[in-house]
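Just dropping this structure here.
Selected chains only, in their assembly positions.
In order of appearance the chains are A and B, and numbering begins at 1 in each one.
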Amino acid sequence: LRTGFPEVIWGPGKTPEQIAQIMQAMRDRNASFPGNWGAVVMATRIEAEVYDRIREIIPQAIYYSTAKICALENDGFMKPRPGTIGLLSAGTADLPVAEEAAITAELCGFRVQRLWDVGVAGIHRLLSNVQVLTQADVLIVVAGMEGALPSVVAGLADCPVIAVPTSVGYGASFNGMSALLTMLNSCAIGIGVVNIDNGFGAAMLAGQILRTAAKIDKE
Amino acid sequence: LRTGFPEVIWGPGKTPEQIAQIMQAMRDRNASFPGNWGAVVMATRIEAEVYDRIREIIPQAIYYSTAKICALENDGFMKPRPGTIGLLSAGTADLPVAEEAAITAELCGFRVQRLWDVGVAGIHRLLSNVQVLTQADVLIVVAGMEGALPSVVAGLADCPVIAVPTSVGYGASFNGMSALLTMLNSCAIGIGVVNIDNGFGAAMLAGQILRTAAKIDKE
């Protein structure tokens, strides 16, 4: 496995049958590498009706409905990895993207601490939960509309911050463009940005960072 | 005078001689309305060398170098108006725009309380000066790059907030576009946005708001 993480199936544009078949093939291939790290098989952007059909074919398939992730989990893949991912979201509408990140990270074996609805327009809610920031080894911060949360968070925290703009908003949000630009222009230090709505990619980057930490550990 | 404020001269594209001539004509016209509110004459976006030449023609002309405003002040125009304008800026580079707003407001007779360098990447500096927000009747918030400050401020304050994006930044700031979009997409309540770098317009809107307050007062 090239990157050490499971190859993940991108759901859109595939039939439930195709997805089920790829999942089974991946599981079988993984079975020849018992106990290995990336042994989970997952598919993202799966609608509930698509999952219903997949489950008819693969009864063990599990579904995370907010995250829209379908997964085949197997024994041992979830032994906890070192490091904690703090996962923050600005508004209720950002939850699907935030949960895509959270479930992906958990399926990779990482501990995730969630903190929802801490948008900057009500800064006190963030400030009264600041321990989530100080306890994390890496932070994923999800926000749409003005996308200002990662800047504030990176100013308060002392670890890498992965900023995920979402397409939440209307009018001049231009489908996430506004939040994306905000995050790229942040004055705060230690922020890396991923594509709009890319919760999956953020979790993968967080995982890479924690694995680096673990490897240096052993040097 | 149509709006009750001085007609202001937009400097760019005019020679010093033209500016001086218009200023004198305006002052003379204003002289026929003694004691009136808008009696100050001012020009914006005036470079230092342009001012040097104007002063040769009109020795009483005053210059505010950071704000790049040149003004003819006369007795009585500065009697304090009711209401306080809180004026915040995010970074050092935003100062010219912030001062354009500040001087414009002061030349209109309003009290201005400045709070500089309170960008959201260091939120504690803003939080330890929160009395500026609570004491103001209207706030002008100036920010470039990610432009997130007005959102945080509007969440903390209980008065109208005028957001001024600046062209400060580079790369994906797209000359203020990023900050502008951030401000338009704010989740916070009570924000009105003006054009990029338009400190003058923000002060005029703040003035209109305070005049409305004063007029309702008399009802």
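Throughout what follows, contacts are C-beta pairs under 8 Å (C-beta built on N, C-alpha and C of every residue); 3 or more make two chains touch, one makes a residue touch a chain.
If you're wondering where the values come from, they're calculated on a predicted model, not measured in any experiment.
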Out of the whole homomeric complex, 2 chains are present here; how many copies are there altogether?
8
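The working rule: only the chains that are shown with their structure count from here on.
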Note: chain B sits from chain A at a C-alpha centroid distance in Å of 43
Give the list of chain A residues in touch with chain B in this complex.
90-91, 119-123, 127, 145-148, 151-152, 154-156, 169, 171-174, 177-179, 181-189
